[in-house]
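The complex appears here minus one protein chain, its other protein chains still in place.
For reference, chains read A and B in written order, and residue numbers begin at 1 within each chain.
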Amino acid sequence: MAENYNAPAELNKFRTIALGVGGIGLIVWAAGTYFHLEQGLRSWLLGFIFWGGITIGGIGVTMLQYLTGGAWGVVIRRIVEAASRVLPLVFLMWLPLAFGITHLYEWTHLPPDDFTVIGRGAYQTPMWWVIRGLIYFALFGVMVYLLNTWSANQDKSADHEEAARWLGKATAFSGPTMVIYVLVISFATVDWVMSLDPHWFSTIWGLLFVVGWALSTFCFSVLMLAWLGDRAPFNRVLGKRHLHDIGKLILALVMVWAYFNFSQLLIIYSGNIPEETGWYLTRMTPGWFWIGMILILFHFAFPFLFLLKQDWKKNIRMLSSIAIFILLIRLVDMFFLISPMPRIAEHGGSLVLSQSFSWLDIVGPIAVGGIWLWYFFGQLMKRPLVPVMDPFLEKAIEHGQGH
Amino acid sequence: MDKKLYGLMAEFDSATELVDAARATRDAGYRKTDAFSPFPIHDIDEALGIKRSILPVLVFFGGITGLLLGISLQVFVHYIDYPLNIGGRPYLSWISFVPPAYELTILLAGFTAVFGMLFLNGLPRPYHPVFNVPRFALATREKFFLLIESADEIYDYDDTKGFLEGLKPQEVFDVEE
Partner (left out) sequence: MAKDLKQIHEKIYPPMVEGEHTLATVSDKIGDVTLKKKTPWHWFVGFGISFMVAQLLLFSVVTLLAKGIGIWGNNQPVGWAFDIINFVWWIGIGHAGTLISAILLLLNQKWRTSINRFAEAMTLFAVACAAMFPLLHTGRPWLAAYWLFPYPNTMGIWPQFRSPLIWDVFAVSTYATISLLFWYVGLIPDLATLRDRAKNKVFKFFYAALSWGWRGSARHWHRYEIAYLLLAGISTPLVLSVHSIVSFDFSVSQVPGWHATIFPPYFVAGAIFAGFAMVLILCIPLRVWYNMKDFITDTHLVYMGKVMLATGLIVVYGYAMEAYFGWYSSSQYEVFMVKNRIWEGPYWWSYWLLIICNGLSIQLLWFKRFRESPFWLFMISIVVSIGMWLERFVIIVTSLNRDFLPSSWAMYSPTMFDWSMFVGTIGFFFTLLYLFVRFLPVISIFEVRTLLPEANVHGHQQDFEENVLEVEYTYERTDPPNKEDAES
């Protein structure tokens, strides 16, 4: 156990770069937002949903790997835990949305006789939106705190038996908490994203984010594995079969993403009722339609065919290439959800793609991402890169070495 | 006597012995060999030099055939042969055409996997010379067998029998044609 699994000090360099990029991005974003408040907030929301999604996905993947067991979980546990510990920062990033709520959400401007204002009552008011947001973060916070504390305690265990007890505790906690986690995401994403269009609804919405964020988290973890796996100490840990397992999970999530989205499309398309179908009508106008096609081809078809090949799942270079590709296309997916939503400046109308796309949509995610990564690297360096006392550590490392 | 033999077969007690024997056989230059076991043994493929099967490729094309069949069937029916306005939907409502095309893809891929496997394996084949060895009935229970066919280039009854006995099997059998 004397083996040293501390993160390489080179990460400090990345921290500085990330902070620099994030800082500059933040200034540019602030300047742009000064001139165009609604667009600025929307772009911030895009960055928040994308990067915050990796943090929230990190909580979910941490719990998932406790529940399923398996070598891949031991290998990526510390990465996803570190991602989940970015939560305080994600909360701070939520504050601009809360303060700018009347400039972001059209429902803050609806006439009092609108059917959703009557139907939803106090639920659809800024105050309750904020209170609910605080509750979501409080619940996520408890999850992050407990899971990370127990994981740290496991590292300090005197022997494997004690470590197994901490493992058991985290596993027992993860079961019921997973239920709460999925519910919180469902309600939170309705508030944060779906309510941009107050008149539209889709019951599968929460699951789209549960799956999408898990996918982002796995892809992000693969990038970290690719970098860490090249250096001491992680090169002693990472094996081809870990990559294969994670590659299969990414493949499965890509398929599930397509399945959920196609189901939603088919059901709304076939039903063709005015309550819902406008959402796709907007997104089937020229411009948006091509973004949709890009998503079908590159969020599903291409990664799907790519990941069918076993050799490529086992090759870190190939796997990390597809991971970064999927992360980028995840951003496009989030853009496709957020940007065509009705705008206050248009009195609830949507914009066509050419007017809707703004340079802030690029700056926003960069600003949020730079700061997010800076915080993330700091968290990653705080703990050993693998759970050193975990009773399955040796087995997990051994598993990776096969074929 | 020699001419009538299909080959020689050695019986082993464990999978490890079988794999070691198979490796030795291959190293000795035998190519027309086969091994029989009550469960699939991973290591035997490499020991015997079994090439990776072409089956996945066949299944991929089976699936593609199903997909194209599904698409062309629906396009033919609803666009070419009998266009009919249903609920104001376009004749080419591709979103609705996905489920049948998807199912046909899977159906043909599945057929290819199963019948391709059986075809490549030469099954069904009720009679095979190895069944002439009475002890071979245990190959589906607990024993392991290694076969060298008489058609092998360097097969020679006495040499091969001596070679097999050198592998320390339980017993060596003549397999009659």
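As a working rule, a residue touches a chain if its C-beta (ideal position, glycine included) is under 8 Å from a C-beta of that chain, and two chains touch if they have at least 3 such contacts.
None of the values given here were measured: they were computed from a predicted structure.
Residue in contact with the omitted chain (choice from A:I267, A:M293, A:L328 or A:V352): A:I267. Here the missing chain is touched by one residue of B:L104, B:I148 or B:V172, and it is B:L104.
Of the candidate positions A:P88, A:P126 or A:G175, contact with the hidden chain is made by A:G175. Residues 68-69, 115-116, 118-120, 123, 159-161, 164, 167-168, 175-176, 179, 182-183, 186, 190, 201-207, 248, 255, 259-260, 263-264, 266-268, 270-273, 275, 310, 391-392, 394-395, 402-403 are the ones on chain A that touch the missing chain.
Remark: the residues of chain B touching the chain excluded from display are 14-16, 19, 22-23, 26-27, 34-53, 55-56, 59, 63, 73-74, 77-78, 81-82, 84, 86-87, 89, 93, 96-97, 99-100, 102-104, 106-107, 109-111, 113-114, 116-118, 120-121, 123-128, 130-131, 136-142.
Convention: only the chains that are shown with their structure count from here on.
Contact residues on chain A toward chain B in their complex (touch as defined above): 262, 265-266, 269-270, 272.
Every residue of chain B that touches chain A in the complex is listed here, in rising order: 87, 95-96, 98-99.
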